[in-house]
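Report on the structure given below.
One chain of protein is taken out of this complex; the other chains stay put.
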Amino acid sequence: MTIQLENINKHFGNYHALQNISLQIQQGELIALLGPSGSGKTSLLRILAGLESLDDGNILFDQKDMVALSAKERNIGFVFQHYALFNHMSVFDNIAYGLNVRSKKRRPTKEHIKAKVMELLSLVKLEDFAKRYPAQLSGGQRQRVALARALAVEPRVLLLDEPFGALDAKVRKELRRWLRKLHNDYQITSIFVTHDQEEALDVADRIVVMNEGRIEQVGTPVEVYDNPATPFVYDFLGNVNLFKGCLQKGKLVNGDFSLAIPGAEYQDLSATVGYVRPHDMSIDTTPSDSNIAATVTHIHTIGSSIRLEMHRADTNEYLEAELTKNNFELLTILKGDTIYIKPKHLKVFTPEDFSI
Amino acid sequence: MTILFSKKRRRPFRLPGFSLTLGFTIFYVSLLILLPLSMVIFHTLSLNWQNFLAIITDSRAISAYKLTLSTSFIAALLNVIFGTIIAWVLVRYQFFGKKFLDGIVDLPFALPTAVAGIALTSLYANNGWIGQFFSFKIAFTPIGIIIALTFIGLPFVVRTVQPVLDSFRTEEEEASASLGANRLQTFSKIIFPAMVPAILTGFTLAFARALGEYGSIVFIAGNLPFKTEITPLLIMTKLEQYDYAGATAIAFVMLLASFIFLFTMNGLQWLIQRKYSLNRSR
């Protein structure tokens, strides 16, 4: 099913929680709504589900308007952050619930319901747990029951609110892989909310980065990571080094150091920031005219890569660099050494007045 | 052979004050609760069996039991119905005067029973504010007893159901709706089952309280033997006639009945709790 959101606005009291949100989602896509808490991602998901009303805007499922329909009529599957399993019902009854509450005309026979529930139980690998109650399951198992319950009504779209938020790291990784596989097998249009960038990059086909009620960027994981559209996206996705300075005749001047920015030759800015990923820092042991001196304060080994923490004497700022073990061994750097760094790839954002 | 592990275990850490608090608590409970209550059993045992049986199966006593049980049950039932509605309204809806009503629910806890008794009697007497509108008698009949017991028991149900509704997560209701259930289905299949243990507790408390209630009823009941004489009143009457044996025997029956009732209800609650608990399968 395709989903189309047009100019959605939502206020909570005076707070403008969602500001002109427009978004197109294709059939079978797996979308991540990524943002910090308070960015409006959960509100957007709840509005899509019909659990929250909107102030104005359109929601179209396969070109059909949904706004006036209640949650019960939208045929969506919603997986809640804390599972919201029915504690007084067995796992079986939880999953069968959506079928059992249908009107007599639309309700499948008892045998059909049973077959459907067993099929879903085997899908989520909980065949032996049908008679258990939610309190007798682990967090990961509950999450899978919640998913099976949402899938039982054969929803046109699956909405997941922080689906892995309450799980520990190892289970989270397993479930992530499992969700990806489930999505590949079933091709059901799915949207999940997360504040965990790694989760979004790992699972989603496309990521919608949200901040303060607005969409900052929509793109594939590679696009949003490699080409952040706004300073916020740069900051929120992955680590970044900031070079605060000013733009003078196409050069970013920052402390004792300046760097030419192609494409900005005719621009002057009194205050701007250059963004550099830690793995885009080149490191030298000898000074040159275009690099910066810094003292190594910490050396961490993270698996096969090395992270250096450095202190710049000229601006009194801390920087991070990431390099491979090989490179690190060639350079023979020790803690306390002075090294010379240069950004390989630096981005400067200018206000739109300057953009051509 | 060498002894590797000393058999003496280190005593686990314990906050100080154990012996003082234990000593005082046991002393207080024994002297004030256990010893006096055992007097009922002690005195009952000193009666001979036939005498005891004759007292407790006397037709006047039997009709007192019946009246006490039936009026208490009806009152507790009324409390469950209206108390649950009131708890629901106080938690879920916003309306003018809600805070005031919420506070006033505790009135029966705070108001002396005798005061409640005379107020209700005057209201429901034939010429009272309410009584005058009815062609039949309310005060001095079992209906009056039920009204007094309903007054006394109301806060028990409201105050046990209220916190459960308060902490109920709307997420579960939303999950139910998103799975296609209508509001009535969500209420009957999701919300109501979660309220059942609290409603049962409320019923238990209201019923147990009603069984022993005296102060509010003595005024409104009329106290006619065989008609409007509840069990506590019968005990009182026997006491006033210095029939200590009779009073004790009836008291023994009452104590036994309320303990059996409380025990059964606790067992029922335990069964409900156990059904969904963690331990069974792990």
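As written, the chains take the letters A and B, and residue 1 is the first residue of each chain.
In this text, a contact is a pair of C-beta atoms (placed from the backbone, for glycine too) under 8 Å apart; a residue touches a chain by one contact, two chains touch by 3 or more.
Basically, contacts and distances are computed from a predicted model.
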Inset, instruction - Among "Cellulose synthase", "Acetyl-CoA acyltransferase", "M42 family metallopeptidase" or "Sulfate ABC transporter permease subunit CysW", find the name that the UniProt record gives to the complex chain excluded from display. - result: "Sulfate ABC transporter permease subunit CysW"
Inset, instruction - Write out, one label after another, the shown chains that touch the chain missing from the document. - result: A, B
Inset, instruction - Identify the residue among B:Phe18, B:Trp49 or B:Phe136 that touches the chain left out of the display. - result: B:Phe18
Legend entry - Touch criterion as defined above, residue of A:Leu51, A:Leu237 or A:Leu323 at the omitted chain: A:Leu51
Legend entry - Touch criterion as defined above, residue of B:Ala54, B:Leu77 or B:Leu123 at the omitted chain: B:Leu123
Inset, instruction - For the chain that's not shown, point to the residue among B:Leu32, B:Ile62, B:Leu224 or B:Leu268 touching it. - result: B:Leu32
Legend entry - Option from A:Asn7, A:Thr220 or A:Asn239 whose C-beta touches the chain left out: A:Asn7
Inset, instruction - Extract the touching residues of chain B with respect to the undisplayed chain. - result: 13-18, 20-22, 24-26, 28-29, 32-37, 39-40, 42-43, 82, 85-86, 88-90, 92-93, 95, 97, 101, 103-116, 118-120, 122-123, 129-130, 147, 150-151, 154, 170, 173-174, 177-178, 183, 208-209, 211-215, 218-219, 231-233, 235-236, 239, 242, 244, 247-248, 251, 254-255, 258-259, 262
Legend entry - Hidden partner chain, residues of chain A it touches: 6-7, 20, 22, 47, 50-58, 67-72, 216-217, 227, 229-230, 259-264, 274, 342-352, 354-356
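Going forward, only the chains that are shown with their structure count from here on.
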Legend entry - chain B residues touching chain A - in the complex, by the definition given at the top: 169, 171-172, 174-182, 185, 189-190, 193-194, 275-278, 280-282
Inset, instruction - Would you tell me which residues of chain A are touching chain B in their complex? - result: 49-51, 70-72, 74-78, 80-82, 84-88, 97-98, 101-102, 132-136, 149-150, 152-153
